[in-house]
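Provided herewith is a single structure, encoded as structure tokens, for subsequent inquiry.
With one protein chain removed, the remaining protein chains of the complex are shown where they sit.
Then we have chain A:
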């Protein structure tokens, strides 16, 4: 994994800046269907193309074998995946092991409710034919690997505004 970690030993007015592992909370967001087709892949960290492909396949393998008897959290490599299944689609968020699982579970649900409102009872085909719009929704709600806007009304207002600019 290509990581740009900056060595900072320069003492300035603000003291020493520790080059702590600079991972964003959310590593990536994936929407996949049961067959493994990716409907959305948003990466907040640097990965090579083949690493991305491998990750997609692994997440699919791990998540599709689970059913209602399992928790919504899976330990995966050295992070964890919070996922939720809606009809035939799996919405997966990959986060750091120290993050609050339940908060991101709510985050997924928030996101799906916005999609539902925006596309009027969203279904998988909506996500396929309007993929660029889905990215817009993601970018309104998540940014730099963090949750950005949590109010559904605000997000929908923005989205309609952007749509009118087309």
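Everything that follows uses one rule, which is that contacts are C-beta pairs under 8 Å (C-beta built on N, C-alpha and C of every residue); 3 or more make two chains touch, one makes a residue touch a chain; residues count from 1.
Keep in mind that, in the parts below, contacts and distances are computed from a predicted model.
Visitor: Considering only the chain that is not displayed, what protein name does its UniProt record carry among "Adaptor related protein complex 1 subunit gamma 2", "AP complex subunit beta", "Histidine-containing phosphotransfer protein" or "N-acetylglucosamine-6-phosphate deacetylase"?
Guide: For the chain not displayed, UniProt's protein name is "Adaptor related protein complex 1 subunit gamma 2".
Visitor: For chain A, which residues touch the unseen chain?
Guide: These residues touch the chain not displayed: 2, 4, 6, 8, 10, 12-20, 22-24, 37-38, 40-41, 44, 46, 53, 69-75, 100-103, 105-107, 110, 128-129, 131-132, 135, 139, 143-154, 158, 161-162, 165-166.
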